[in-house]
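For reference, the structure discussed in these notes is given below.
Note that one protein chain of the assembly has been removed; the remaining protein chains are unaltered in position.
Up next, chain A:
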Amino acid sequence: MIEIVDAARCTGCNICVRACPTNVFDIVPGSPPRIARQGDCQTCFMCELYCPEDALFVAPQVAPAPPGGFDDGPLLGNYRRAVGWGRERQSTASQDASYELLTRTH
């Protein structure tokens, strides 16, 4: 589930508010968006991909995290890097080796 909107990285562009398919965020004028409906988060990680600043962190668990911090520093933005989205990166869809695996499952 979505757990972190990193205030230090967030520029308030609110792209995540639009991109989230389950409408989890609310716009807060002059501040980073608020995680207003965490329970509706479907843990699809799409908000991370659409955040140009790598300011979001979706924990992999489908249940909310217990109170207490995350050691989130090294993980922010790692999914975006893996798919090759962002400035001066190239989509890794061109390296998709699914065809190698699919021919071995039949």
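Assume a residue touches a chain if its C-beta (ideal position, glycine included) is under 8 Å from a C-beta of that chain, and two chains touch if they have at least 3 such contacts; residues count from 1.
Here, contacts and distances are computed from a predicted model.
Choosing from "ABC transmembrane type-1 domain-containing protein", "FAD-binding protein", "Dihydroxyacetone kinase subunit L" or "Putative glutamine ABC transporter permease protein GlnM", the protein name stored in UniProt for the chain missing from the display reads "FAD-binding protein".
Contact between chain A and the unshown chain involves residues 17-23, 40, 42-46, 49-50, 59-63, 75, 78-79, 82-83, 85, 91-102, 104-106.
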